[in-house]
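Rather than the whole complex, this shows some of its chains in their spots.
We call the chains A and B, going by the order they appear; numbering starts again at 1 in every chain.
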Amino acid sequence: MRLTVNGDPMELPAPTTLAELAARLELGGQRVAFEVNGTIVPRSQRDAHALRDGDKVEVVSAIGGG
Amino acid sequence: MSDNMKGVPRADKPLVIAGKTYRSRLLTGTGKYASHEETRLATEAAGAEIVTVAIRRSNIGQDKGQPNLLDVLPPSKYTILPNTAGCYTADDAVRTCRLARELLDGATLVKLEVLGDPKTLFPDVEQTLVATRTLVAEGFEVMVYTNDDPIIAKRLEELGVVAVMPLAAPIGSGLGIRNSYNILTIVENAKVPVLVDAGVGTASDAAVAMELGCDGVLMNTAIAAAGDPVRMARAMRLAVEAGREAWLAGRMPRRRYASASSPNEGLSF
């Protein structure tokens, strides 16, 4: 299955949940927030959230800024 | 000394933002530092309790090992203030705030800035007002970056922001307080905390902001772009305290002419 993650294409075996994607992204302990197709998916629902072919996923973190 | 030649002291009151009381009146940004370590040392030297952070796409697969800003400045120790820097529309700013809330386990305190122009980084006050209405309705506690127009500042307060943050000068310009009359008017009219955000260049600028009666100052470049950021952070902490103390103490009135400090009696020996 083909996703777009932070603007870049990514191939994944279906079925994959958002939690699985998160693991695969090796974000470490980093606090992140996920948006799938423009909608925020709360941390509590990552396990339940099944990704679909063509999904646009955004992963954001807090970084230095003023 | 006759009273009209003395200053008038003011009563102190704590800085309370969104129901939480802070000892430090210096808020700092976390951008433009050489390293996370420099960020940490400067933040500690500044004595900041509230630090603002930007929300950006995570770097996928890069610098896995690299420490995360929130490990360096843990939410357990600091009030993390996510900002909407880089947003030019109300929609982008609101979206960024929602992501920040998810990222920070539901924390609702945000620094709203909707920019109007990349050259001046002045706020777009129309879009800022739109975003403020939405965010307040969604339960966010909004600290809002604005220009130094007292009417806009009052309007934002009426919309329910928890702090008004007028610019002293353009973000990162270091030009200091360009229009002290406007800042003073904003302070006099406000019932919520007023913090100068942006434009401070050196310690005396921060002191001036506090002497105008501001409740605090938020800065980033003035510290990060100093020759020695950690030392400048300390300077800023001292300057904010100095300005606050001076405002509370009540400065002497200005006089056009001189006034001797030593008595004239007993002079003709």
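Criterion: a residue touches a chain if its C-beta (ideal position, glycine included) is under 8 Å from a C-beta of that chain, and two chains touch if they have at least 3 such contacts.
Computed from a predicted structure; not experimentally measured.
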What would the formula be if every copy in the file were counted?
A x4, B x4
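By our rule, only the chains that are shown with their structure count from here on.
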Rounded to a whole Å, what is the gap between the Cα centroids of chain A and chain B?
34
List the residues on chain B that touch chain A in their complex, please.
28-33, 36, 39, 52-58, 60-61, 64, 68-71, 80, 82-83, 85, 98-100, 102-105, 171, 218-221, 224
Chain B partner contacts - residues on chain A that touch it in the complex
5-8, 25-35, 40, 42-43, 58-66
